[in-house]
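Accompanying notes for the structure given below.
Note that one protein chain of the assembly has been removed; the remaining protein chains are unaltered in position.
In this document, chain identifiers A and B correspond to the written order of the chains, with residue numbering beginning at 1 in each.
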Amino acid sequence: MATALETVEAYTGHEYKYGFYTDIETDTAPPGLDEDIVRFISAKKNEPEWLTEWRLQALRRFRDMEQPEWQKPEVGEIDLQAISYYSAPTQKEAPKSLDDIDPEIRRTYEKLGIPIEEQKMLAGVAVDYVFDSVSVATTFKAKLKELGIIFCSMSEAVHDHPELVRKYLGSVVPQGDNYFAALNSAVFSDGSFVYVPKGVRCPMELSTYFRINAAGTGQFERTLIIADEGSYVSYLEGCTAPQRDEHQLHAAVVELIALDDAEIKYSTVQNWYPGDHEGKGGVYNFVTKRGLCRGKRSKISWTQVETGSAITWKYPSCVLQGDDSIGEFYSVAVTNHKQQADTGTKMIHIGKNTRSRIVSKGISAGRADQTYRGLVRVLKGAEGARNYTQCDSMLIGDKCGAHTVPYIEVKNPSAKVEHEATTSKISDDQLFYCRARGISEEDAVALVVNGFCREVMDELPMEFAVEARKLLAISLEGSVG
Amino acid sequence: MTTTAIRRLEPASGYALLFDRLKGGLAGSGAARASSFKRFAELGFPTTRTEAWKYTNLKPLAEVAPSAPVPAEVSLADLDGYLLTGDVRRLVFVNGHLAPDLSDIARLPSGLRVKTLLECVEAEASLLADVDADRALTALNAAFAQGGAVIEVEAGVTIDPVIQLIFVDAGDDAAMLTNVRNRVSLAAGARLRMAETHLVLGTGSITNVVNHFNVADEAELLSDKVQIGTKASRAFGQSVIQVGKNAKFGQTTIGVGGALVRNESLAKLEGPHGDLDLNGTYVPEGGEQVDTVIRVEHLAPNCESNQFYKGVLLSGGHGVFAGKIFVDQVAQKTNAYQQNDNLMLSRDAEIDTKPELEIYADDVKCSHGATVGELDETGLFYLRSRGIDRQTAEAILTFAFAGEVVERLHHEDSQHQARRALLGRLRGGDKLMELV
Partner (left out) sequence: MLKITNLHARIEDEPEGEILKGLDLQVNPGEVHAIMGPNGSGKSTLAYILSGRDGYEVTEGSVSFEGDDLLEMEPEERAAAGVFLAFQYPIEIPGVANMYFLRTALNAIKKTRGEPEVDAATFMKMLRQHAEVVGVRSDLLKRDVNAGFSGGEKKRNEILQMAILQPKLAILDETDSGLDIDALRTVADGVNQLRSPDRGIVVITHYQRLLDYIVPDHVHVLVGGKIVRSGDKSLALELEEKGYGEALAAAGVASPEPALNA
């Protein structure tokens, strides 16, 4: 197991390890947003008529909306006409097998440490590779197919499983849910699609690796995961982008649906390019993630480790509709330099005896600003609802900020809701103790921070917990001394 | 853009009509009054799209045609049960105007000055200055306020008598708008205890209070606040509190009754080692809504602040708590706590609570907690196993829950008033009256 120590040493001198750019030929749409571009995307993907219409309807809704401004991070008006809404590696034909993939793309993923070869992959993880707007590869497809599990790109699902896509797309996050979700609904490019049939326990982690490559593009992927009755799936997404001076927009939508007795575990290790130390460049990460516990005794669990992006607005939520359903949210967010993050969750208790648990650990360093924003809503019919929220912030240095904004709305007297929050710093005593045992100051910070976050890290699938720990250490480089 | 439209409720024409009618008789600078009213009209009332008013709909207030305060007959007997006993000086305002017969500020100890706003406003225009420029109700208050007290304590003086300010709204016009503004200033090292009593005796009214407390270095001000409303009354209050070096401000608020009651506090700890203590309890029922909105700003190092609020939500009651701790970058070694506990006793009650932290200093201890729950069944069972009927057992436990706040009122009579008012609300509470 790699220690925080090795990690920091391994990356000394690297600011953002994933900041390279892959020079390949791409099909890129001209910048701008109108009906024609939506039709262009839909036509490029050879979509059925109903989906083109669905996109156009979303675009019309979007036009009636305004860029939100209630969040803590301040961001100017984003010029959506300056962005290109479609960029894909040029390909004569779709690759028939993993061997047909453009060698440049293959090299990109190798450099990112996730080679597109099943034998080289982490054991027991199937990966969907999304490059700019399109999915370029999916591993272990055949093996999963034997179990009836569908794991493919959204574009493929539209063609191969239209009935499922049509039934569930937009059923959790409607087209007009919010400004960026509406934009995504109109122009979404690709993403992952997962369907786990009744009673099947998915034997491996499913994973998507998102990479923004082309300049001046946005990434608008759409992910849809359906866990049918009594099934289980664990899914992980990872993300990186090249280092660029201008901001890049990432506005994804993720919809999860868990039917009776089903469980979905969704983990994110987000490491989009955060911009430089002065706040130049970096990804705007404005995503809508929502899970619907539609069935009885269903469970949706979000775990996120957020270290990247210039600005993050993200509230992975659970709608607890089925009786006895469970929603969980475990989050570690690290902001350093001039990063800003406004993140948290919403737990909407509708069914009886629904339970939710929120554990949020925020670490702010440098001149960064971070907000936990959470909502726990218990509706009238949610007899016996329970929520427990623990929200801890840690500040490193006196130029950063930490904010906690929980909303608790209760309309049922049998509900029990508890919220606790603390703010603290790494004590000098702890650092000295570690150093007196031979651990350098920077490693000592990483060690104490990892301890502070352990409750959340323990929720991550094993393979990614190690990577996540490294990320924490790297994100905090230069935050002391 | 439409953003402003959805964040602003146009006040009904009645507000302007009322101002035109009354402006000739308002004390102080006519120009200042007019400019305050203009400011109010421009701001308009906030909508639920404004974060601070997310859970509170002011549409009914915006649509009202407010009427002018009228003289009313109120006797000391009407105030029975609300007059503090012992060494007390008091000012009573009825419908926003001083009632000299009910007031008693003779024999003031030296070092204490107690005047009415009316007496002072000509000479001191700053009394009506905007303490919060963006708040429409504060501008409205600045335009109309005639009633209220100006209290000053000289440096180093400890005042023995308790100063009680009683504000009575009487009459059967629920659209009557009274505006009251108080200013309490303690010079360095001064000490004062006071009580604010707000009583609605008639059908109801719209009360709009603005308080400014200035507690200079080493000074200490303790204040009890008891608010008694009716099913139709609406009460809005804003307190701006400034606390100096080594100074202390403590206030406990007990509110019972009122269709809509909103208490806003903006407290600033401006000097090192300041101490702030804000407590309160609310017990809304039957369509009532009580809002508690607090912003505590730590602007200097080594200060301590505590917020302790408890809500009892009865049938049809709606409680809102929004408390914020703000810690400035310079405010190292801050200790700030906030607790909001709510007891939900009915299926058709609602509580919205938002305990918030905004922190820019790293060497601080800040924590907050919020809970929502019902009465503890084990506790109920224990009482019942000792022969107490369920209703009484519920009343006892509820009373005990709120009692932790009541205990923080500094004057024994205030505690007594609060206990009676609380028990009057609880089913089975009458049986416990003899206990208080």
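What we mean here is this: contacts are C-beta pairs under 8 Å (C-beta built on N, C-alpha and C of every residue); 3 or more make two chains touch, one makes a residue touch a chain.
All figures in this text were calculated on a predicted structure; none of them were measured in a lab.
Peer 1: Could you list, sorted by label, every displayed chain in contact with the chain left out?
Peer 2: When the entire complex is considered, the left-out chain reaches A.
Peer 1: Of the residues A:44, A:280 or A:454, which one touches the chain left out of the display?
Peer 2: Of these options, the touching residue for the absent chain is A:454.
Peer 1: For chain A, which residues lie in contact with the unshown chain of the complex?
Peer 2: Residues 1, 3-5, 427-430, 432-441, 443, 447-448, 450-455 of chain A touch the chain absent from view.
One rule holds for everything that comes next: only the chains that are shown with their structure count from here on.
Peer 1: Determine the centre-to-centre distance between chain A and chain B, using the mean Cα coordinates as centres, and give it in whole Å.
Peer 2: 44
Peer 1: Which residues of chain A touch chain B in the complex?
Peer 2: 66, 69-70, 378, 380, 393, 395-425
Peer 1: What residues on chain B touch chain A, complex-wise?
Peer 2: These residues of chain B touch chain A: 1-3, 51, 313, 329, 332, 342, 344-374.
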